[in-house]
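Let me give you the structure first, and then I'll get to my questions.
One protein chain is absent from this view; the other protein chains keep their places.
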Amino acid sequence: MTDSISTTQSLSRESGVELDLLAREERITPVPLWRVRVKLWWRSARQNAAIFADNKIGLLGLAIILLFGVMALAHPILMATVWDARTYDPITGYSFDELRQPAPPSARHLLGTDPLGRDVLSQLMYSTRNEFILGLLAALITVTIATTIGATTAYFGGVYDMIFMRVADLIIMTPAISLLIVMCALFNPDLPQLAVVIGILSGFGGTTIIIKSQALSIRVKPFIEAAKVAGGGHRHIIMTHILPNLLPFSFLYMMFGVTAAIFSEATLSFFGLLNVRMSWGIMIFTAQAAGYLLSGVEYWWLLIPAGASITLLCSAFYLVGRALDEVVNPRLRKR
Amino acid sequence: MTQPILSVQNLTMHYATRKGDVSAVDDVSFDVMQGDALGLVGESGCGKSSIANCLLRLLPENARILQGAVRLDGANLTTLPEDQMRAYRWKRIAMVFQAAMNTLDPVYRVGDQIIEALHTHIETMTNAEARERVAELFKIVGLDPALMDRYPHEYSGGMRQRAVIAMALSCNPDVIIADEPTTALDVIVQDKLLREMCNIQKTLGMGMIYISHDIAVIAEVSNRMGVMYAGRLVELADTADIFARPQHPYTYALMSAFPSITGPKRELTTLPGEPPDLLNPPPGCRFHPRCPRATSVCARDVPAFKAMDARHSVACWHPVEG
Partner (left out) sequence: MLKYIAIRVAQIIFTFFVFLTLIFFLLNAQPGSSLIDQFTDPNMTAEMRQAIAKSFGLDKPLHEQYLIYLGNFLTGNLGVSFSNYPRPVIEIIFERAPRTLILFLSSTTLAFTIGFTMGKILAWRRGKVTEYVATIGGVTLYTIFLPWFGLMMIWFFAFILGWFPLGKFLDPVLWRGAPFNSDVIFGQMLTTASAVVVALFIVYFISRRLDPIRRQPTQIGGALVIGAAVLAVWIPHPAARYALDILHHLILPIATLATVSFAGSMLLTRNSMLETLREDFVMAARAKGLPDNVVRDKHAARNAMLPVVTAFVFGLALAIDGGVVTETIFSWPGMGQTLLQAVSRKDIPLAIGGLIFGGSLALTAHLIADILYAYLDPRIRYS
């Protein structure tokens, strides 16, 4: 029982949460450690949610993301129920009911059809899922790499640190889209491959530098020194002390990572360089290739929905990232 | 009788916050005569810096001056339009800030920052004249004039402090406000600077308001002194007089907490309780919850700030008899 108390206290020191109350309860009835952790976690999560909710712009971003999430989930359901595959399939469908393609929005095709007679809304919804997969996958890879390298370089320093920092410098200074354009020409990747490439590029690049600077500020905190004095091994200190404190930042940079990944994919598929059959970028590419570029308002459904979706989803993730920034960086908060 | 160069009358200032108004300065009055060094002493958070900022009207957005006047040459600085106020800043009232270490802009040469002040107030001054003046000022505060072309980060803390003092002197102000200018320095440098500042003030004959929470420092630099408690001035008199005959119970307690080598032995007393929260200060005399002499009237009515004799005023219902 005494053991459990002391662990709780050390935990409270780390997370900076006042645990007086919990510790007192402890003396009466022993609570398993995991319950204390859950309680703690739940409490800080609630506080952080309150701070996040204070930021109306962040909530707006979250709402947009949820809206797109619903669109992505609704597509397979619609295809299975009301939308007939021959007409509504985003890639192979053809709308025989329309006299001329592209057809303007109608009750049958809420956003009209594209120059190849395919339903624009269906394409838009189908692509949403791909964008989410690509964005989240790339961001996950980015953040995993960046967190690992950031935590270890900050902890060990020296030559190890220098090598990775030079690599990061190089990647920052490289025009990523230009590089991806050439890479696409050489390898013609599909969506998951592209996600991996983007993830690796930004994982070893700018994100590492930012996360490392955070890790550095954690490294100089007194509890790290205490853990060293107490005889904690490198592995132990990194895993139990640095990483948990770094994860909020990683999560934050994941949001920005999603924005970057979706943006890159859209640009590449806009130029027709990706081995992807349908995406928002391709929708604009199709319209452009068929010569509807300067049709402007007349054929608005070919350009506006896809372009606006890219912009909206990118800025939504970015806005959520900014709002999270205020949660993890108290300095940015308003008084 | 001579006229005061600066006269503060019934000054009241609040900070509006989400939780309510912080009554940081409440009905404060005092005069500064030519050649006076007025010390303002009080605990941290009692509103000393707030008064200083009111005098220059350098207030944050949430600050409101509710009443009172700051008179200088017949003008009332609390109501002066902003563009006229600018002419008073530095030229008439200069200030050495509390965080003097950070008062120098890191991206400009120290000399240029002083020249900037000179050029702002004396438009016809040429660069050569301005540099000459800066060199002269550097000599006054004990800095090598060659340092004027260096950047703040190349200065030590003590040197920066001296530079800031030189900057405050640059336009020959009538009054200098020094807001705990030496707190960030080590004791020896602190002491040395303090003495030099006194000398400069005496030789140049300007008025000075010296703010500190350290009664020993005030005793050393000032000839008049005011004691503040929770946003109010509770006692104002000649420094020697206050040390000899403190009349407000708070001052009395402060004095007894301050061991004196030469004076008679007094019992060291500590005050019970905490300084009040300025968000909702206690009614009546703000000191009454901690005051050993408090009676029911103290909790009810605000004691007037009245003159006991020509140079000694006190705000208390039951002053300690000299």
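First chain written, first letter: the chains are A and B, and each begins at residue 1.
We take it that contacts are C-beta pairs under 8 Å (C-beta built on N, C-alpha and C of every residue); 3 or more make two chains touch, one makes a residue touch a chain.
Values in this document were obtained by computation on a predicted structure and should not be read as measured data.
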{"item": "Chains in view touching the one left out", "value": "A, B"}
{"item": "Which of A:31, A:183 or A:226 contacts the chain that the document leaves out", "value": "A:183"}
{"item": "Omitted-chain contact residue, chosen from B:71, B:91, B:213 or B:245", "value": "B:91"}
{"item": "Sites on subunit A contacted by the missing partner chain, in the whole complex", "value": "56-57, 60, 166, 169-170, 172-179, 181-187, 206, 259, 263, 266-267, 270-273, 281, 284, 288, 293-294, 296, 303, 306-307, 310-311, 314-315, 318-319, 322, 331-332"}
{"item": "Hidden partner interface residues of subunit B, rising order", "value": "56, 58, 86-91, 94-95, 97, 99, 102-107, 116-117, 119-121, 123-127, 151, 153-154, 167"}
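Assume only the chains that are shown with their structure count from here on.
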{"item": "Chain centre separation in whole Å, for subunit B relative to subunit A (CA means)", "value": "53"}
